[in-house]
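Input: a single structure, listed below in structure tokens.
For this depiction, one protein chain was excluded, whereas all remaining protein chains were kept in their positions.
Let's look at chain A:
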Amino acid sequence: MNAGSSPITTAIRPLTRIEGPEIKDLARGAAILGTGGGGDPYVGRLLAEAAVRERGPVEIVQVPDIPDDAVVVSAAMMGAPTVMVEKLPTGTQFAQAVRDLTARLGIVPTHIACIEAGGVNSTTPIVAAAELGLPLIDADGMGRAFPEVQMVLPTLYGHAAAPMSVADEKGNSLMLDTIDNRWAERLARTATVEMGCSVSTAQYVLTGAQLKESYVPGTLSLCVELGQTLVRARAANADPVAAVADVLSGRIVFEGKVVDVERRTQTGFARGTARVAGIGGNQGREAVLRFQNEHLIVEVDRTVETTAPDLIIVLEADTGEPITTEGLRYGARVRIVTAPADPRWHSAAAHALAGPAYFGYDTDPVLFDGIVVSDS
């Protein structure tokens, strides 16, 4: 397996600090990488803005600059996005989860990292880093959003999610030692529900060397770049959707109008399908999106065009504004963009971890450009 950087992160200006104004762009870009899931970026944005306002700017460190013996902890929220917009977190609970974990392990963290660049978890590590006065690494564990703890590249490198801490806003704290990352997901998920479905976690305690090999570098900068791309394209009266596809080295697979959205709860997730009737050059054709929090499959006229782990992004057709699966609504005019995930998501092991079969779909993985991969 190659730890080289993903092609999508080249030629993007690396972040050096998070001071405030860039958070809006970062959150919007994170909603794009969230591929429909990962939660409402608005609350995450406000939390990060408040943390930076009160605690000062957060220093951003690029992956090559991390010492091999650095002690890195990833901070993230776990729970239901719908709960998070109602029971807002306390700013201190993010740092608390990190403090609880490092105190238990008797270690002193040197850096905070982001495990999931897509959605609200792109901004929560900013809050933890600001609170703890630690630098934040410009990287994440997946280069997108996925719903479960084990669905990250570090799992493929044999790195453990646990010891992992789970903290709620009341001051409850839980420490998990698990035999593997799937058990970390299972136990943490149960605790999350009991704690009120919106908790902070600290997980994947790694050395600098381990992080360098297993994380996707540059993804926070990529989020900011994506957010700014939308703003710039609109200001220049250029096509924001095409601009986003360009930044991600992806392609626009379809343009149409959502004509049907069917949702159901199954195996603990909001599963569903959306049908999109073609407009413009796609007149007479139909796309189907299959989602479980995130968009996992896009079909056009019954042919699978792309599946997870590659990115399936639904954008408002004119503004390029990302649309969450919850916000997918009858009548919305959308364009569907597919883009390559980090290449390390395309081994047989990675497909077993977060490919269509894991999510219960009977199809081989299909890359963003429509090429079918057979793992057997």
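Just so it is clear, a residue touches a chain if its C-beta (ideal position, glycine included) is under 8 Å from a C-beta of that chain, and two chains touch if they have at least 3 such contacts; residues count from 1.
We take it that contacts and distances are computed from a predicted model.
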> For the complex's missing chain, which UniProt name, "NADH-ubiquinone oxidoreductase chain 49kDa", "Hydantoinase", "Cobalt transport protein CbiQ" or "ABC transporter permease"?
Replying inline: "Hydantoinase"
>> Among A:P14, A:P89 or A:G208, which one touches the chain that has been omitted from the display?
In response: A:P89
> Of the residues listed, A:C197, A:V241, A:A274 or A:V366, which one is in contact with the missing chain?
Replying inline: A:C197
>> Even though one chain is hidden, which residues of chain A still touch it in the full complex?
In response: 37, 42-43, 46-47, 50-51, 79-83, 85-92, 127, 147, 169-171, 189, 192-193, 196-197, 257, 259, 263-265, 268-270, 277, 293, 326-327, 329-331, 333
